[in-house]
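Only one protein chain is missing from this complex, and each of the others stays in its spot.
The letters A, B and C name the chains in turn, as written, and every chain counts its residues from 1.
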Amino acid sequence: MSDVSTPVVAARPRLQVAKLRDLALLPAILVLLVVGFIASPIFLTSGNLLNVVQQQSELGLVVLGEALVLIVGKMDLSLESTLGFAPALAMVLVLPTSENGLGLGLPEWTALPVCLLAGVAIGAVNAFLVLRLQLSGFIITLGMLITIRGLQQGLTVGQSLSSPNMPSLYYLGNAVWFGVHASIWIFLALFVIAIAFVGYFRHGRSLYAIGGNEAAAKAAGIRTTRVAAIVLIVASVLAALAGAMMVGHYGSITANQGSGWIFNAFAAAVLGGVSLNGGKGTLFGAMCGVLMLGLVQNILTLAHVNPYWLGAINGAIIIGALVLARLTTGKAQD
Amino acid sequence: MSDVSTPVVAARPRLQVAKLRDLALLPAILVLLVVGFIASPIFLTSGNLLNVVQQQSELGLVVLGEALVLIVGKMDLSLESTLGFAPALAMVLVLPTSENGLGLGLPEWTALPVCLLAGVAIGAVNAFLVLRLQLSGFIITLGMLITIRGLQQGLTVGQSLSSPNMPSLYYLGNAVWFGVHASIWIFLALFVIAIAFVGYFRHGRSLYAIGGNEAAAKAAGIRTTRVAAIVLIVASVLAALAGAMMVGHYGSITANQGSGWIFNAFAAAVLGGVSLNGGKGTLFGAMCGVLMLGLVQNILTLAHVNPYWLGAINGAIIIGALVLARLTTGKAQD
Amino acid sequence: MNAVEASNITKRFGQTVALNDVHITVADGETHALVGRNGAGKSTLVSMLTGLNRPDSGEITFRGEPAPALSDRQAWRTKVACVYQKSTIIPTLTVAENLFINRQNLDGGAVISWSRLRRKASDVLGEYGVDVDPNVEAATLTVEQRQLVEIARALSFGAKFIILDEPTAQLDGPAIERLFERMRSLRAAGVTFLFISHHLQEIFEICQTVTVFRDARHIVTSPVADLSKDQLVEAMTGEAVGLGAVASRPAVGSESVLDIRDLALGKHFSGIDLSVRRGEVVGIAGSASSGKVELGEVIVGLRKADAGTVAVSGKSLKPGSVPAALAGGVGFVPEDRHKEGFVPGLSIAENATFPIAGRLGRFGSISGRRRDQVAARMIDELAIKTSGPDQDVADLSGGNQQKVVMARALSSEPDLLVLMDPTAGVDVKSKENLLDAVDRAAAAGAAVLVISDELDDLRPCDRVLVMFHGSVAGEFPAGWTDNELVSVIEGIGESSGE
Partner (left out) sequence: ACNRGDAAGGGGDNASVGPIGVDFPRADTDFWNSYNKYVPTEAKDLGINLMTPTNSQNDITKLVSNVQALTAQGAKAIVMAPQDTGAIASTITQLNQQKIPVVTVDTRPDKGGAYMVVRADNKAYGQKACKYLGDKLGGKGKVVEFEGDLSSINGRDRSEAFGDCIKQNYPGITVFAEPTNWEGAKASAALQTDLTANPDINGIYMQAGGAFLAATLQLLKSTNHLIPAGQPGHIAIVSNDGIPQEFDAIRQGQIDATVSQPADLYAKWALFYAKAAVQGKTFKAGPTDHNSTILDVGGGQLEDQLPAPLVTKDNVDDKSLWGNQVAK
């Protein structure tokens, strides 16, 4: 990321490699575009490609959050539960008992703020457990994943929630701005903002420093705990926002909303070059990872592959893309 | 010299702390035993506790494999698919088409060897991709997870496989030796062997060296790639063996056998103190992790918790155990 | 006014008392040396003075004001800049960004201008004569380059008080000279230094005051001019000095142990021929760019040569294979102890005995008792300051970690010992122990190659080869003078004994 603007003459060769690494997925994406076009002429239409982006927009926000958390050298598995819990909490607080709510009668407009606040709260609990109590991030956020999903299950008695009368919560996943789904704008805007933030701002850069060598970052005057805490909270809020978008997109929240998503979120981020060891990878790469996963699904659907062999083909494509990325950049991955 | 080398006596306390860390889960397990006894008088009967061990035996082998892989500084997500694929492959090769097999007519006794060989093959592919091509272990084995599960789905056309006429494959999960299930003996024996191996043997110790600092291990003359490859293969074989045990235990293999297990395998290993960063933790800890997860499930079942709040309570117990382990050992976790 | 004053500082790590009620006062504008044996507590004090660690008790003031809160990292940065003993380079970032870490927005602007940052980085590196591309990832730097970047960063900061914890341990002569010039001019501009080094002549060269710690205690603070080198060593060790009494070795044998023919590696070196005989200690000197370290790394299998052969006791070694080298009777100390020297998280005993793990029990098993015996012997011989063989190497002081790496090299009683910068960060007295151990190995019949630009390391050698830009520029039998050797190392002199 440090090599984003004007090239420096002496830097030429290395600069290229560094850039290549960030762009490692592009060849694979290109190949996919060609394959997709062969599979179906519809594939390359803007309508279809926008569909793909829309379908990936919620996962995209989770990936953005997870990528930030990974870059700062931590982990958060609980994002996948936050995705369902945050909007579900907002809904049970607002909805009457006849619609599976708690009947507390909170005004409808509070739904979106409550949803996002739930994100803040979960992020704060994670931060407390991981950073203050210094518990293992993997296992503690796995515990949080189970707990939060369980809370949702308990609060909703396992029911899925939906209501025609909650415009505030349904808006984002449904609205169309300038002819394109709002969720696509949100997805792109948040990624652009985040890319700029971690690329061009001191506080953004500190994520890489902390993830790369926490003791050194501390020695350099960075408030490592505070930054990591903020990142964990932001990631949870992003997941909550994604959950709100899902309500409008899919019309309801089921008790297992987001189940298994964290795998995909890690997959997209790592596919895009983000390292599980922290301090490495770019958000642009993570975004490519999300889009690539979406393209693969889209092509498989368009190609009407035998459903029994779908899984094997899906997996083979992912492995193939990695090998391709490895061959085109020549860099070991981690 | 008198001022430099303090007498060895002073080493005692550090030794203790190191040991404490390995035993970190014991207080939590003790608390669970008490809680379980309060929840139900059945709990502390040997019959019930043996049930718990038997129920955890297959996961236990996967945890053993994953813990070895983590200690050597790698990752293998595909173990959860190997668990189903390896015995399924053995069965379709042996069974006639009338029983969902391929009708190749391999003799029945080949089933167990074929199952284990499938484990060797998958481990070898993983090793090639991760160690030779130097692809990211997380994402490549996630790709393998999807591919192998897909292969199983394709080979079996989604059917579950079972047959009354395959004693060789059904034996291990079913047999009783000296009044106790064979799977319990196998679980305990493999853990004891592995604990001895990594604790007291040169090649076993090298896992810690590689996971702790691969370059230093190499400089110390350890053949790091070879050792890591062997560990990946052993882990896959353990998963295949666990799969074979499941056939006898549950009477069949389903197309999604093992789905989601890798999460539990990581959870048990990390709970037991094994680090995702490699080089740290003990197999005894991992074993405690497996047993703890089993005890928690058992108690929740015996206590007749409201099924809608089960998830939340389950998660809360895991978090509580971690906090307890942290407080009793006073060591940060990673 | 005092730049810093620390009083009654005590710090424990578990059972270890790292600092026992020590005090230090560094007056404004002076360059103050802090010396003491490995494990005396110097680096621990540095971590207190820079706010990375809280003393268990005691008080620290900067120019009379109490030290900032530990969490207020930014405030600490305004008080003091530091080159830590342990690298604080962030390997995943570029050199340029490492130089300006957490101040990338150079003049407090909101947005970072990377082109400006790179230009400034080039300037800073140029100013300190550091020959690295600011755009490479710091992970690709050599130890020496990394150290230079850290120094450039600390000095460029504009701080009035700078701590340098063993900055010279990994630098070659000219680099040290440049550092000292820089320090002198900064001092002239009013900058205060706290300087830690095990090279005592450096203390006399640039420091005005010296403080000695021994066994976690403050021993003495005195103007440098009032102390002789012997008095200083005596304060450090608590014993009367008998330095330099090198035990004489039996005569060099006739059979050659190491035979190198026409060895070449990329731009690093080419056409190297060398034989080392039983009982012979050969030094290889040269600047950082001479290729001497790379030569060592090829011999031990850490790198693969492009051409040529390496044979030990008559058998060719498989190129690029450390296991093959170890099996062929090689033992070695790598240049970068953190990278290749030890496995943090494992005990001293385990780290020191890796190469002989196969001999510590039957059927590949390891007897913990025998391992600890071996380790205890090494701890004793090399004077490793530790609570015992079970201690985690990560918790040792820097110099003691280096001794563990040395112990590992010696453990297999090798036919050929290759030592790269073996005494980096090792205190004067311990250096003697290490060199004694080398002598004993040679006396027992090993051939030894000492790759270093540390004159103290080279002095006991039977002969010293000097490399310059990838080839041997000169050879000196024992008895050379510092000046003639240094001039060849720096490429400005003629070899005397060819």
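Here is the rule we go by: contacts are C-beta pairs under 8 Å (C-beta built on N, C-alpha and C of every residue); 3 or more make two chains touch, one makes a residue touch a chain.
Computed from a predicted model, the values in this text were never measured in an experiment.
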Which of the visible chains would the unseen chain be in contact with across the whole complex? A, B
Absent-chain contact - pick from B:Thr225, B:Asn277 or B:Gln297: B:Gln297
Consider the whole complex, including the chain that is not shown, and state which of B:Gln134, B:Ser162 or B:Thr225 touches that chain. B:Ser162
Out of B:Leu61, B:Leu310 or B:Ala325, which residue would touch the omitted chain in the full complex? B:Leu310
From the list A:Thr110, A:Gln134, A:Ser252 or A:Asn277, pick the residue that touches the absent chain. A:Ser252
Full-complex contact with the absent chain, from B:Ser78, B:Ser136, B:Gln153 or B:Ser236: B:Gln153
Could you pull out which residues of subunit B are in touch with the chain that's been left out? 39-42, 45, 47-48, 51, 55, 58, 153, 158-162, 174, 248-257, 260, 297-298, 301-308, 310
Touching residues (missing chain, whole complex) on subunit A: 40, 42, 45, 47-48, 51, 54-55, 98, 153, 157-160, 162, 174, 246, 248-252, 254-256, 259, 297-298, 301-302, 304, 307-308, 310
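What we mean here is this: only the chains that are shown with their structure count from here on.
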Graph class of chain-chain contacts, one of line, ring, star, complete, other: complete
Which two chains are joined by the greatest number of C-beta pairs in contact? A-B
Distance from the mean Cα position of subunit B to that of subunit A, given in whole angstrom: 29
How about subunit B: which of its residues touch subunit A in the complex? 129, 133-140, 142-151, 153-154, 157-158, 263, 266-267, 270-271, 275-277, 306, 308-316, 318-319, 322-323, 326, 332-334
Going by the contact rule set out above, which residues of subunit C touch subunit B in the complex? 14-15, 37, 39, 214-215, 237-238, 300, 302, 322-323, 325-327, 332, 334, 339-346, 350, 354-355, 357-358, 360-361, 364-366, 368, 376, 379-380, 383-392, 408
Considering only the defined contacts, which subunit A positions touch subunit C in the complex? 2-6, 8, 10-11, 14-15, 18, 199-202, 205-206, 208-209, 211-213, 215-223, 225, 279-280
